[in-house]
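Only one protein chain is missing from this complex, and each of the others stays in its spot.
Our next item is chain A:
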Amino acid sequence: MDVTTFWFLVVAFLWTGYFVLEGFDFGVGALLPLVTRDEAERRQALATIGPVWDGNEVWLITAVGAMFAAFPAWYSGFLSGFYLPLVMVLAGLIVRGVALEWRGKVEGRERALCDAGIVTGSVLTAFLWGGIFGHMLSGTLAGTLVGGALSLSLAMLHGGVFLALKTAGPLRARARRAALTAAAVAVPAAALALPGVPASIRPDGAAGADWTAHPLVWAAAVAAMVALAAGVALIWRRREGWAFTATAGSITLLTATVFAVLWQAPLPGLTVAGAASGPYTLGLLTWIGLIALPFVLAYQAWTYWVFRKRVTA
């Protein structure tokens, strides 16, 4: 494998990590007003993501930083091309981050304001990421909206499952029901969006939905659907741990499908090789990344281990 391919996989891996991890903390934020009844429950719900959401967001910073270093033309074309949606993403992440950090340090009306910031920021950002990638692949308004609906509902499903997994008492039951409700949107949205993802590979400029040409991409799309269905079935049967594994798998496979399509042309008129940095830079970054990444994964995993217990009200 050449170093350019390797770095494309690294970028895809980082985005996948971001969507899987921040996916559930977006979901918890978006579900906050729907599943909690009082302050104690809100605190309980937010305590499930409190220690980890900031670390989850660093996956985005690293994904974008890796694009900058490894594929400068892709980075700058992507960010300047999706200018206004990304301004909104940043505004959403700013409001959400500050609200999450400040919530515990204020009371009364200010705390309600922080809750509003957490919910708005989570919903807005989760929707926009799907919309941006939907637009990137389809170029149409319909594709944008379906992408947005899919990513928001999938985040709420994933977040609901996570909440059910991490809490006890009435919150746990409500989180499960909320996850199932979110699935009622996520499943049809996925069914609508997923066939369109591999179909958007058009290397010759012609519309091509030929699955024989790219069997692996189609297989990933189908597997994403299967994992999603499994996640819904498992949370229905109250198998929370397995359900979370399945929704995480579904997001992983969905992101993999998207990046498999982008491998052909990350942006119109741009090839991965044409966007890449020089072999010297990529080679060095590879070594540093290979040495550092195991540590990062280990101490992030340790955080989840330290806070592994269910949170009670």
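Everything that follows uses one rule, which is that a contact is a pair of C-beta atoms (placed from the backbone, for glycine too) under 8 Å apart; a residue touches a chain by one contact, two chains touch by 3 or more; residues count from 1.
Just so we're on the same page, contacts and distances are computed from a predicted model.
The chain that is not shown carries the UniProt protein name "Cytochrome d ubiquinol oxidase subunit I", picked from "Bacillithiol biosynthesis deacetylase BshB2", "LLM class flavin-dependent oxidoreductase", "Raffinose/stachyose/melibiose transport system permease protein" or "Cytochrome d ubiquinol oxidase subunit I". Of the listed positions A:Leu31, A:Ala66, A:Ala155 or A:Val272, the one in contact with the omitted chain in the full complex is A:Ala66.
Touching the chain that is not shown, out of A:Leu34, A:Ala168, A:Leu192 or A:Val222: A:Ala168 (per the contact rule at the top).
If you put the missing chain back, the residues of chain A touching it would be 40, 43-44, 46-47, 50-55, 57-58, 60-62, 64-66, 68-73, 75-81, 83-84, 86-87, 90-91, 93-95, 97-98, 100-102, 104-106, 168, 277-278, 280-281, 284-285, 288-289, 292-293, 296, 299-300, 303, 306-307, 309-312.
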